[in-house]
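A single protein chain has been omitted; all remaining protein chains appear in their positions.
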Amino acid sequence: MPDTGIGASVRRTEDFRFLTGQGRYTDDINRPGQVHAHFVRSPHAHAKIKSVDTAAAGKAPGVLAVFTGADMAADNVGSLPCGWVVTDRHGDPHKAPAHFPLARDKVRYVGDHVAVVIAQTYVQAKEAGEQVTVDYEELPAIASSAKAMDSGAPQVHDEASGNLCYDWVLGDEAEADAAFAKAHHVTRIDLVNNRLIPNAMEPRAAIGEYDGGTGSYTLYSTSQNPHLLKLILCAFVLGLSENKLRVIAPDVGGGFGSKIFCYAEETVCTWAAKKVGAPVKWTAERSESFTSDAHGRDHITHAELAMDKDGKFLGMKVQTTANLGAYLSSFATSVPTYLYATLLAGQYTTPVIFANVKAVFTNTAPVDAYRGAGRPEATYVVERLVEVAAREMKLDPAEIRRRNFIQPDQFPYQTPVALQYDIGNYGQSMDKALEMIDYQGFPERRKASEAKGKLRGIGFSAYIEACGIAPSAVVGSLGAGVGLWESAQVRFNATGSVSIFTGSHSHGQGHETTFAQLVSETLGIPMENVEIVHGDTGSIPMGMGTYGSRSLAVGGSAIAKACDKIIEKSRKIAAHLMEASVEDVEFDKGTFRVAGTDKEKSIAEIAFTAYVPHNYPADLEPGLDETAFYDPLNFTYPAGVHICEVEIEPSTGETKIVDWVAVDDFGKIINPMVVEGQVHGGIAQGVGQALLENCVYDLESGQLLTGSYMDYCMPRADNLPSFRVGMTQTACTHNPLGVKGCGEAGAIAAPAATINAITDALGILSMDMPATSEKVWRLANQHAQAAE
Amino acid sequence: MYDFTLHRPTSVDAAAAAIGGASDGKIMAGGMTLIPTLKQRLANPSDVVDLGAIAGLKGIREEGGNIVIGATTTHATVAADPTVKAKIPALAHLADGIGDPQVRNRGTIGGSIANNDPAADYPAGLVGLGATVHTTKRQIPADDFFIGMFETALAEDEIVTAVAFPVPEKAAYMKFANPASRYAIVGVMVSKGPAGLRVAVTGAGPSVFRLTEAESALGGSFTADAVAKVTVAADGLNSDMHASAEYRANLVSVMLKRAVAAAAG
Partner (left out) sequence: MPTVSMTVNGRAVTGDVEGRTLLVQFLRENLHLTGTHVGCDTSQCGACVVHVDGESVKSCTMLALQADGAEVTTIEGLAKNGDLHPVQAAFREHHGLQCGFCTPGMVMSAVDLLKKNPNPDEGEIREWLEGNICRCTGYHNIVKAIQSAAADMKG
């Protein structure tokens, strides 16, 4: 195996700057003459704004300006759009109420933006903010999605009657009913997929800047997809020509979905930069992140699984209420629909599936994609349902899964919920996971725990996800407002080094290393000669950014395609230089050779010739700089089996994860070290959801009760075990690299595995996340009492 | 944060003068509670008097059979101190479990007790070991020092200078931490020594309290079995989204048994 080629655990190029304090995050950037923004936010979950008095704040020391929604309205600043139209069961588009960057008539959640104060220093802006007087008429709030559709519930938007954004279905209900009528047994569960706050460690930040000389803007933003942010701001919100806004997303400290979206703060900073004639900087305090970053998950679901007498799945019905919060964030509508219900087949041959999703507005922060986005919710439904089914049918949990797995010879496999899986081998992952965890030895381990007075349980999660988002024609037909291809530009410099411009964006994933490995191997040049450039719309072709585990499968494929163009052009130059026909020139490991001769030219020599074309083919353009766009043919379908073992202290309910095995099939792997790191981080977030994290609003007042790390429980090092990661491999059939995507798998698999293990230990069928020590203690004691 | 004038006196007298002369002064020891409070703009003092530069308030000494810990001695110092570890390992263990390592490097015993957070560890340590608080004005037995939630016997201009701990025969502290904040949901200190049999509970109520039923039970026999039947009524205990009163009551029983077992060792 080559030291830096595909398959090598190359140590990361980007680490040196991060380890020495030389990373450059948005808040590290200071622009000449910059001033600072502070947002005045709503303390109420729901209120009419009767008036906003900014006079005193405007006169406070250092203050340049105070703006409200009315000022933005006067400039015709638009609403922050939601870019995916979901068509409801009656054929109507979803309800899309306006979402202005600064509220105009009403505030609809605690943290909603009411005014912005811009001052010479941040402290001045914040202090002046306390002098902005807002006269609110408080209204009753609805914070519970379960009650949002009740008659008489407070209405978040006039145009969304009953707080319903859409009532959407997938699958044929009559067919499902017919399948259930034939069932030997039906398993039914009710579950809550708890609301989470993403909590990337770098709080969001933005600097807006305006150049009066050219009439152009620059926005530095903590964004996962600077191009899309540019497109949305220009075309939908600020009404700018797209060539007049440059968006730079420098080093970004984690995203997990929360930095995909177009937010009010960055919009205001960009707009206000021209108004005040200075760069406007804003950095969120963590408490602002809690109230105003888009949250994740928040589903209430009833699900049913019909089986024959052997535990073979006959049909599934799922009814979900999804909370979208007070306004639609950029992609909110797609998450509980096309990224959720389409995954309800899981790894199984369930022939009929019917899903109904009602998405509701509430007086809470907007909810959108968070690591996994819809797919963790789907896996949680399927894998909890399957686990309970196994217990009710008295089948081994591995066995019931095996009986229903789609078999390797059934691919490509068309599910009843729209997707066509290209390839997989689910039994192989199960076998490997069982072996790694020593499933045979579990009864002994359970006895050993019991001897110590502890309860031990084992839980499975056989997950699937649709990644590599996404074929443009498919998502377009489903309502997406954008294409989901990716771009790459491969630029040879005259002296042999290469710059790669990618529309993907790294905020921890290690693209600067993985992509360089790919290019190094493809073009046969040393990795240190490859530079990866990302995150600047001023220098990179239009791209679509990083989310949905798409960077390698889509962005990497675009790079591979651009490299192919480079090689083909180079071959022509080489043929000319070596006086051979193009067909006779072979390329291998950076060298062009004339077949059957000893004539050869290195690709570096070809690059030099391309830029110094003294001896050059007459019909060829100079230069060696190729751009490619890659639109995937299908989603990719990473899948695997995670097994969790827990030990519970019944006197306190403390739950310890004592072992974790993850066996994943991500297709071909470029850097195993990076991939395993993604798996670890994903599991930690999934375990966080299952054991610790919970976003809680007071259901009466709509106040956020978990608004800091004092109350919102982030997983720490001592909450987690070391993980054991194994791999199986079936190469993706439809992209040039055979890769699938690995960023979300852990977060998708982990919640079900954890809860399945805890309920197994407690000898119960169900419990809701997070499995806090108090909840586990109560269930352990109820169960002990029932057993006595 | 609102601005204030920071004073860094080098003697206790100068500190007392500074706080006496301030229109709305706050005393700061390690600042682990005060600085976050100021950052959230929940307090707006005119002056902050930092005790950190007063050499005489730092350090640990043995005096008349007691271990005397200066008010601005950090938790990390207490946790690592050879004398404390040898004479009152339960106290070293308690200090080693406060907050996180960086908080322990700055946070102080005097600051912790003067703040009297209902979920802090030290109040259980002082009451459970029968300590005496030394101030610029007097000596106050721990039993009389902690009055209620965030409330102590200290006067406005009174500064804690040290805490004197008698050396117990046996003692242990067991804590069940809030997984988010890492403060005590429940912490129980048990001891047997010159200050008698003591069981003190933090986290469960509005302020630290002694569990007399457990103390009586231990009078018969200092074993985990002796307290096996001791239960605490949930009535009046703290209840929040992290732990109901009922769960806290259970945790008091469990931590009590664990502490007695550890102390009986």
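Annotations
Per-chain numbering from 1; labels A and B assigned in written order.
Note that in this section contacts are C-beta pairs under 8 Å (C-beta built on N, C-alpha and C of every residue); 3 or more make two chains touch, one makes a residue touch a chain.
Computed from a predicted structure; not experimentally measured.
Contact with the chain that does not appear here is found for just one residue of A:Gly21, A:Gly213 or A:Gly596, A:Gly21.
Across the entire complex, the residue among A:Val85, A:Ala98, A:Leu705 or A:Leu720 in touch with the chain not shown is A:Leu720. From the options A:Ile49, A:Val252, A:Met544 or A:Ala753, the residue with contact to the unseen chain in the full assembly is A:Val252. Note on the undisplayed chain: of the listed residues A:Leu64, A:Val86, A:Val247 or A:Val674, the one touching it is A:Val674. Where chain A meets the omitted chain, the residues involved are 11-12, 14-25, 27-28, 199-203, 251-254, 256, 285-287, 507-510, 673-674, 676-677, 680-685, 708-710, 714-718, 720, 722-723, 746.
Where chain B meets the omitted chain, the residues involved are 1-6, 8, 31-32, 35-36, 38-40, 48, 50, 52, 76, 80, 99-103, 105-106, 181-182.
Basically, only the chains that are shown with their structure count from here on.
Chain geometry summary: the mean Cα position of chain A and that of chain B are 44 Å apart.
On the chain A side of its complex with chain B, the touching residues are 123, 127, 287, 651-652, 692, 696, 705-706, 709-714, 719, 772-774, 777-778. Per the touch definition, chain B reaches chain A in the complex via residues 1-2, 40, 176, 179-181, 241-244, 247, 250-251, 254.
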